[in-house]
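Of the protein chains in this complex, all but one are displayed in their positions.
Going by the order they are written in, the chains are A, B and C; count residues from 1 in each one.
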Amino acid sequence: MLNYIWTFLVLVSLVVAIGYDLYDEVFDTYRNGKEFSVTISLTDQSSSGRFRGIAHVTAEYYNAHYGKNVLAHNMDIPIQCTVDSVGNGTFQLFLPEQAPQPWLTMAKYSPVKGSLLGVISRVRFVGTHREAHAVLCFEPTHFVKMRSVTQAAIDFVVTAVEIALGLIGVMALWLGLMKIAEVAGLLTFIAKILKPLTRKLFPDIPSDHPAIAAILMNTAANMLGLSNAATPLGLKAMEELNKLNPQQGIATNAMITFLAINTGGLVLIPATAIAVRAAAGSSNPGIIIGTSIIGALCATIAGVTASKVLQRFSRYNNEITNNEKEK
Amino acid sequence: MLNYIWTFLVLVSLVVAIGYDLYDEVFDTYRNGKEFSVTISLTDQSSSGRFRGIAHVTAEYYNAHYGKNVLAHNMDIPIQCTVDSVGNGTFQLFLPEQAPQPWLTMAKYSPVKGSLLGVISRVRFVGTHREAHAVLCFEPTHFVKMRSVTQAAIDFVVTAVEIALGLIGVMALWLGLMKIAEVAGLLTFIAKILKPLTRKLFPDIPSDHPAIAAILMNTAANMLGLSNAATPLGLKAMEELNKLNPQQGIATNAMITFLAINTGGLVLIPATAIAVRAAAGSSNPGIIIGTSIIGALCATIAGVTASKVLQRFSRYNNEITNNEKEK
Amino acid sequence: MDVVVKNSITILSIIAIPLVIALFILWALVKRVHVYEVFVEGAKEGFTTAVRIIPYLVAMLFAIGMFRASGAMDIFVMVLSPLTNLIGMPAEALPMVLMRPLSGSASLGLMSEIMKTHGPDSFIGVLVSTMYGSSETTFYVLAVYFGAVNIRKTRHAVPVGIIADVCGMLGALIICKVLFGIL
Partner (left out) sequence: MDVVVKNSITILSIIAIPLVIALFILWALVKRVHVYEVFVEGAKEGFTTAVRIIPYLVAMLFAIGMFRASGAMDIFVMVLSPLTNLIGMPAEALPMVLMRPLSGSASLGLMSEIMKTHGPDSFIGVLVSTMYGSSETTFYVLAVYFGAVNIRKTRHAVPVGIIADVCGMLGALIICKVLFGIL
């Protein structure tokens, strides 16, 4: 199943990205190669044909050029040019952060990030060199979505490793503490106390197995919103469950039931959501506590029920049960 | 022994943290649930009952409220409120960095870090809505020490992993160089030269063993303050010593003597301490060089003597010596 | 929700970890366990477990990252909104429903954005924050948890996760409609 979802995500992303990019090519979103006229107020001019100034872009012209109503007010943007004696050369437009679309995207994928580069031509100085008229032609922008999808793939892959390496410390801490509890017999003790509660949910697990205690502690940590502790404890629970797994590499019923409880996301106080609401100036940030609990309960109950129902139709089911019974 | 010290550190920390927190609860340091009156100068008001302003907090009132003389001058703090038609709602107080205690701690453990949140009530607008009187009730603050202890545990555990992973590079460098010296026979050569010096300190180590050279180089690096080289060389020395260890997992006499020399901390020029003194404007930062060396010599001599004396009373001692003799 | 209950849960979540640590170590002392040695023994697994997760997490985040960046979400919202309109789900909440199981940071961003445009106390604001607060990043959890024990055949875990997510989102929608909306 994960095979299909993974393939689906990857292929859909690529198809959609190509679609967007073809749309941009066909409708010429970035007006590649088209000329854009500006008036520049000079602020600084050296002898070698290099000058700085402020390019005045009128909203009317910009909207007409790109065929979209994106710019409400005229814009003044710093520009730097190098031109020869005939009035041709290159320019660099230092785009502000609140620049309008196409330009913002063009600047993001420009060779000099945040600036638009290109060829300037037909520079005419007027009014004792305090002002100039010129025509800009931007570096062409192509296949923006494809580039952003590729970049996202690489960024997320790096993030994945950072997340995993960042887990080492808390994993070590909780595995160390759990080992102390295990050796001291505390985990078996907890598992025995919880027997009536867990016999129904996890019939395959022996009643005094440390997995039960790890599952309980993971669920408790999740409910209290202690994510730093929840993940290591959950992984410990999975490792304990895997010790009972007769077929390494294939999920057992108990694992899937555990994950159903875990992904249900039952949190007594959803702290992140409340903090975002409070920061946004809510008059009652905590109002979602009750509704969140009900939503999460729906998810958890549905998940556990589904795991119990679906395990009957699973291909690997019988093998696992038989092997376990043989033990 | 390390078991006892470890348990002691952890349990004492928890007990002390609980003690501090109970003190805070009993003496109500944070005035949880108490009302705090303020006058607010409005700066910005939208129609939907949302307004921003500057809350004026007088030193007299603040000190009386918290029963401590912590605030010398009156304070003006930006505030944002959302109130209903009756004058009740929530507020967010954007605390400056130099805010006085309890508030600074309260803001540190607030859901929106750096701000105080809570319920505002009895809002009365005066003077054509340019000013408002109101009563604030802050989100309760509980068990601050417990939270900071838990946070410290997690932070230090992450730091531990960062330190270890940061060692990989220098470890590899020095182990590589040491391997070259070992294969070239240089380590044996050094060990033989030092024989008269080390026979007394490390009688269990064969006189041409590479461990001697690693110990020498670690000590030299420590004395010269080259910590980047000292740790890898020390670990190399430990690994060489461990090759002579008949009972893996139990420290040998030679290891403990080596650690006594190492933790003595003999440095010819204590650079960090001198730098801190210079930065603090000392008229003679280097004055501690002589005293530091004498202090470190005391520690080293005491440590080595103690290791030689205590090894006679150690439980595992005879076994190790016998096993070594058998070889 | 009752303030007292909320406060006691908050206090419980603060003291839970210190209490668990104290309980473990005191119990171990009674049982004469060599705590430091045993702790180290258990902690050794930390590195290998974390490293074992890497390929699974890379695979999962690779696909999710591309999906996020491609803008495919907008197309899904466009296609699905006629359907979700039938059950009274506001179109603005649909990106949250689709993104929540895939990416925690993306759905957090969606939530903040909706708070800004619609206000946190609007029906959509309450609904979206309920949805965020009442579920987990299912696919991330699947990747990490199964990755830690090298499970590649997940059997019915994915359908179970999706069913749970759909029911959780529907539950959040219905309870918000009952309490705050016009049903």
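Following the convention adopted for this analysis, contacts are C-beta pairs under 8 Å (C-beta built on N, C-alpha and C of every residue); 3 or more make two chains touch, one makes a residue touch a chain.
Note that the coordinates shown come from a computational prediction; the quantities given were computed from them, not determined experimentally.
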item: Contact with the hidden chain (one of B:Ser37, B:Gln101 or B:Thr272); value: B:Thr272
item: Residue, one of A:Gly53, A:Pro102 or A:Gly176, that touches the chain absent here; value: A:Gly176
item: Contacting the left-out chain in the complete assembly, out of B:Thr43, B:Asn69, B:Gln101 or B:Ser282; value: B:Ser282
item: Sites on chain C contacted by the missing partner chain, in the whole complex; value: 34, 36-37, 39-44, 46-47
item: In chain A, positions touching the absent partner; value: 168-169, 172-173, 176
item: Residue ranges of chain B at the interface with the undisplayed chain; value: 1-2, 5-6, 9-10, 12-14, 16-17, 20, 145, 148-149, 151-153, 155-157, 159-161, 163-165, 167-173, 175-186, 217, 220-221, 224-226, 229, 231-232, 234-235, 238-239, 241-242, 245, 248-251, 255-256, 259-260, 262-265, 267-270, 272-274, 276-277, 280-303, 306-307, 310-311, 313-317
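Basically, only the chains that are shown with their structure count from here on.
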item: Best-connected chain pair, where connection means C-beta pairs in contact; value: A-C
item: Centroid comparison with chain C (C-alpha atoms), farthest chain; value: B
item: CA centroid of chain B to CA centroid of chain C, Å; value: 32
item: Centre distance in Å when chain A and chain C are each reduced to the mean of their C-alpha atoms; value: 14
item: Where chain C touches two or more other chains, by residue; value: 10, 17, 21, 25, 35, 39, 119, 121
item: For chain A, residues that touch 2 or more chains besides their own; value: 165, 168-169, 172-173, 274, 281-285
